[in-house]
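Left out: one protein chain. Kept in place: all the others.
Let's look at subunit A:
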Amino acid sequence: MFTTLHLAIIAPFFIAIVVPILYKYFPRTHTGWFVLFVPILLFLYFLRFIPETSNGNTYHAVFDWIPSLGIQFTAYVDGLGLLFALLITGIGSLVVLYSIYYLSKEQEALNRFYVFLLMFMGAMLGVVLSDNLLVLYVFWEVTSISSFLLISYWYERDKSRYGAMKSLLITVVGGFAMLVGFILLYQMTGTFSIQTMIQSVDDFTEHALFLPTMLCILLGAFTKSAQFPFHIWLPDAMEAPTPVSAYLHSATMVKAGIYLVARLSPIFAISGEWLWLVAGFGITTLFWGSFNAVRQTDLKGILAFSTVSQLGMILSMLGVGALALHFDGIDNNVYIGATAAALFHLMNHATFKGSLFMMVGIVDHETGTRDIRRLGGLMTIMPITFTIAVIGSFSMAGLPPFNGFLSKEMFFTAMVDVASFQQFNMDTFGVLFPVVAWVASVFTFIYSMMLVFKTFGGKLQLGQLEKKPHEAPFGMLLSPIILISLVIVFGFFPNILAYTVIEPAMASILPSLLRNGEHFLVDIYFWHGWTVELFMTMGVVLIGTVLYLTLRKWKSIYSLFPKHLSFNHLYDTTITRGESLSAKVTGMYMTGSVKHYLIYILTFFSIFLLYVLFSTDAFALNTDHLAPISMYEWLLAIVLALSAIAIMFAKNRLATLIILGVSGYSVALFFVTLRAPDLALTQLVIETVSVVMFLLGFYHLPEIAENFKKARFQVKNFIISFLVGFTVTVIGISASSTRLFESIADFFPKASYDEAGGNNMVNVILVDFRGFDTLFEILVLTIASIGIFVVIKLRLNEKEER
């Protein structure tokens, strides 16, 4: 049944159809205003589900799409899906509002922009609210495609096209692996419905396909969420307009992979490999992203690597949260805190990263540059933007009293707890987690400070800027202000999220821990007492400040890393090498010479046929029913064989013609001895005409004869042709030695006269029993003669000789 929920998911697609019409007929209004009401209405619609999900209820609606294949568009709303749906529509509304002021009505093709954006929004809603894996995959690929279109929005720029191509290639490769994983899951469980799988999860954890399935799906999730080493597409995707970067590449699309990991946690998270892969890749990405963010000079570059690193952080927390499954129930289960932290940080990251991107967009819009080497001293000129930047960055760095502080504390708690887990080598290697997490946080602190103080602190360099800077219009500031207020609100009152959003989402991620009627209790508060996490944060601030102030001295360590070992270089060389290699391989066998192609075809068929013949033991030689050979036949056979072989060596055209005639006539004589009078007649006539034809050919092409003479005996060609001849002989002998069933030869003597009234059986077959053959054979001759006429007469090219 098609429900309102289905309509809500695909509503953006319907509106996207109308957008170009609105754009054309209301040229005075910014198209964004028409689009704005879509995410707002959807946001309000999804808000209504909160009371339901926080009571532990879920909503489920099935619409048959391809029932014969068991593919249903099942909309499923639970805590996790709702959290993402609210993020998508909420941030979506703010981004649309921001884009109205950011994109100029006169200069930009707004119709394209909003069509792509709505496409993306609908696809993203579909990803998070589908219960059917194949439907999820369809929407997943639409997010890849719409992201590709949005990155290359300014398609006249080289870098946009490069970035779009790169992101498409990487995410689609991952998406394909994910599809393979989904199909393997179907093989194991017999269903595409995620919820049905979760209910029967114990049945297939020991399945042989379990690990391959997990790897395939994780590859999809990691490429989409820009995890190490697939993060390289995200910094290049910054060529997109800033609203797109804020929406897709910080708040929503890159979290699709995280959504997938969280959604499938109930299926896979019990295994140790999942824990190590998710947490390990997450923590590596966290470190690598924050480490590389410090070296960037472009504001969006910093934010891109920062997004990479924060996504790694969320993922590592989700991985650690899987440890909770190894305990019974939720009492005294410290590891469920990691899952809560992951979800909380997911929300926090969406708020502060969205506002930071919008802030960067404003700076870019008002000064004309995003290069931190040219920016500085904007504090007094753009006070509101500066405030946004300070709050966003401090929250990102994990400083109190903002929400980033809370989630960072919870993150440290989770990382410290990991080291005390007793399974999967956690007690030995697990100690790496808090260490790496701490170091990465130091770098996070450094680049967050760079973001604020290199842009707004220091000296104003008016000569370096393209425009004279001034504060942005209020409309542009509105969205980041709303987001930054959320940063503060979530910072001071984190528990408004806990009951409404985080607890139901945790119930979706860790369903097996809950007994009947239970629900998770998440209580986030500022003051934990003098715990180890607090000292870790203090250390981050202390060391971070020192390192930030001495940045110039140690920045040279980045140049130590050889450029040709970077992942971008690897990607580029893979693409170019792949292209040149395939061109080389194709060039090697596609020579353009007909002769070479014939050699491939003939050699393949001969070897294949001989192999099959001998490997299946099909070669047979049965001498029982052989017909006797008369003297004449021996003689004819020798003449025919000799004449055929002689033509290979013939260099004289007269000799060639004579040999041709001799072989043709001896075939005709064979027909005579084998009692086929009609064949013999036809063969004699046709051979005569053929010889005349070749004679004409030689006459009209005198130089061909010259070239003809030069032909030398080719040993290689002879070997191939000998192979072909041998194959034919062997197959001919085996075929005539094996008789599978009686032939219908006896039918014709009986029926020819009685049914068709003719004495000549061959002719009766040709015109009565199998008259169609003859009809079309006549057609062939007709076409050949018309073809010959046309080839000779038609001269389309006037310059050609007559």
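For this structure, a couple of remarks:
FYI, contacts are C-beta pairs under 8 Å (C-beta built on N, C-alpha and C of every residue); 3 or more make two chains touch, one makes a residue touch a chain; residues count from 1.
Criterion: contacts and distances are computed from a predicted model.
Selecting from "Na(+)/H(+) antiporter subunit C", "Electron transfer flavoprotein subunit alpha", "Glutaconate CoA-transferase subunit A" or "Cytochrome ubiquinol oxidase subunit I", the unshown chain of this assembly corresponds to "Na(+)/H(+) antiporter subunit C" (UniProt protein name). When the omitted chain is restored, the residue from A:L41, A:L534 or A:I765 that touches it is A:I765. Within subunit A, the residues in touch with the undisplayed chain are 591-595, 598-599, 602, 621, 625-629, 633-634, 637, 640-641, 644-645, 647-648, 656, 660, 663-664, 667, 670-671, 674-679, 682-683, 686, 689-690, 693-694, 696-698, 700-701, 703-704, 707-708, 711, 714, 717-718, 720-722, 724-729, 732-733, 735-737, 739, 743-745, 748-749, 752-753, 758-762, 764-766, 770, 773-774, 777, 780-781, 783-785, 787-788, 791-792, 800-801.
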